[in-house]
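Only one protein chain is missing; all other protein chains are in place.
Should a chain be cited, it is by its letter among A and B, assigned in written order, with residues numbered from 1 in that chain.
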Amino acid sequence: MSILNTIPEPSRWSRIKKSKIGYSFRSNPVAVVSMCIFVCITIMALLAPLIAPFDPYDPAQIDIMNSEYPPVWIDGADPQFLFGTDDQGRDLWSTILYGTRLSLMIGLCAVTLQAVIGISIGLISGYVGGRLDSLLMRLADIQLSFSTLMVAIIFLAVAQAMFGSELFSRYAIYFLIAVIGVSEWPQYARTVRATVLAEKKKEYVDSARVLGFGPLRIMVRHILPNSLSPIFVISTVQVANAIISEASLSFLGLGMPPSQPSLGSLISSGFDYIFSGSWWITAIPGVVLVVLVLVINLLGDWLRDVLNPKLHKG
Amino acid sequence: MSLLSVRDLTVKFAMRDGNVTALNQVSFDLARGERLGIVGESGAGKSITGFSLMNLLSSPGYIADGTIQFQGQDIVNLPDAKMRNIRGNRMAMIFQDPMVTLNPVLTIGQQMVETLKAHRRLSKAEAEQIAIMKLRQVYIPSPEERLMQYPHELSGGMRQRIVIAIVLLLDPELIIADEPTTALDVTIQADIMELLLELCQSAKVGLILITHDLGVVSQMTDRTLVMYAGRIIEAGSTREIINDPQHPYTQGLINALPQQTAPGQRLKQIPGSMPSLTAVPKGCPFEPRCAFATDVCRSTPPEIVRHAHVEVACHEVNRLHAPQQEGQSA
């Protein structure tokens, strides 16, 4: 009476999955719009030096006399500054383009660092198992119980105090990437470890081992591809979080300096002028930041719905 | 008047690419105190039948057609509040896996008392007295202490006894048991079945036993339905079906029983597997696996007809029956 269960081949399965992603993407307007906006922002940020009418890093192009011009659609604006100017007289539109570039770059680099550290630790932890595994996972628990933002704030505060703000602001971008990258590794490590444990039991891993493949090859060639979809889902959320973290740290004055502002430091410098009515210095970079993070989160949500088989059972 | 009368029950699942028919025009009756077995492979629609009777299909499943009359009342279109009065009260259900049917964060006592209070005006103390009495009936030692315990403190067999006690709380007229022992140890399975049989016989309670195990059906039930791909393909008294199966599928099931196979021989399994509900053949659903299939079988689905002592849905039943019977008796 027992029925033979046919186990689908992994390659075919992934092909089905791919086509399903394509279908679900096309039929989901939120995902399509989010993707379009994300691509637009990314391209504009990448091409900032070409698009931006001014170079905000060039002191020669900045005139303090131009400070706090409102955006063009408001009375008293100067038509050469589309979104007005900030407190130092920089063109806000150009500064935002450059700032978005910085925010995106820090976010992506930090998440890449997280992924590299987390995936390696997760693979090792799951594959080796035993004492090492429980030690690493205990470490991950403890690391997670401390908020990333807290760890980053303290680390950056100490670094700033130690190196002096001059030196610190020159290397701020590396500090930011390092601290956001290092403090979030457990997210990846846990997920990868879970898939490794699940995959390790399966036959093909055994047969690969019998065939004499080394553990590194088994992990990278056989196990890692199976954890790709959760890694994908985590990555989107992590990029959004990393951008928020960077903005928060820069807002506190622990990140990018005002001379080389990211979106967070721009908002921070505008905050002082919000009571005097110059809302745009805060509001416009704020809107850009929120839209950027929102579309990434929406894409992450959609990806999770598509890739999570749990939701498709019902 | 029969206790339960099901006519042309059709259940569909609303899927992304259209509806899938999970139950196809299922009809049967159950007399007061009668015990009915529903047999079939997993996916044949047995459990869906059970849940439809309780009107507990969860979306995307829904009853597309047909009637279910319970004591003369149609329950398919009954408002929620009225149906709730029937569930657990006049018609109760035993679930498959006792490890997951009891709520892990509520004590046994809480789960029994709430059931009583949902249907009767009782004080907590009165409800607990009834609960203790029912726990005794299912042979649970020191029932007073059990009331304070959480499900995880008890073994699987013990939990299924408690589920049975909960089912008995309100003296229902019909018990639906959906594979009540599949999740349990083999040694405990027989105990639970014996208990269930004893309780049903002594209280004249109707029982619908859903199982894949023909052996269990033969010991427990008066009548049997055999289901395949959402349809009833054979129905009749349990004795007739076990001794003289008409449908090739039922014959296959019986031949596959270990008792039918000499020691050392391979089990005689039916080749192939049941079609998925999205790809049921347009003729007889069993046709792809059937050794006797003809062109008629491939083109038209068979009607259920009376043959010998049972009802059966097979085009070739006349041709098959004679030689097969010899094989059986040999």
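Annotations for the structure displayed:
Please note the rule applied: a residue touches a chain if its C-beta (ideal position, glycine included) is under 8 Å from a C-beta of that chain, and two chains touch if they have at least 3 such contacts.
Please note the rule applied: contacts and distances are computed from a predicted model.
Of the names listed as "Phosphoribosylformylglycinamidine synthase subunit PurL", "Dipeptide transport system permease protein DppB", "Probable membrane transporter protein" or "Cysteine desulfurase", the one that matches the UniProt record for the absent chain is "Dipeptide transport system permease protein DppB". Only one residue from B:58, B:187, B:202 or B:259 touches the chain missing from this view: B:58. Residue in contact with the omitted chain (choice from B:65, B:97, B:191 or B:222): B:97. If you put the hidden chain back, the residue from A:74, A:142, A:167 or A:216 that touches it is A:142. Although one chain is not drawn, its touching partners on chain B can still be listed: residues 54, 56, 58, 84-89, 92-93, 95, 97, 100-106, 114-115, 118-119, 150, 152-153, 163, 166. Mapped onto chain A, contacts with the missing chain fall at residues 138, 142, 144-147, 149-150, 153-154, 157-158, 160-162, 240, 244, 247-248, 251-254, 264, 267-268, 271, 274-275, 279, 282-283, 286, 289-290, 293-294, 297-298, 301, 314.
The rule we apply is simple: only the chains that are shown with their structure count from here on.
Chain centres here are Cα averages; for chain A and chain B they lie 52 Å apart.
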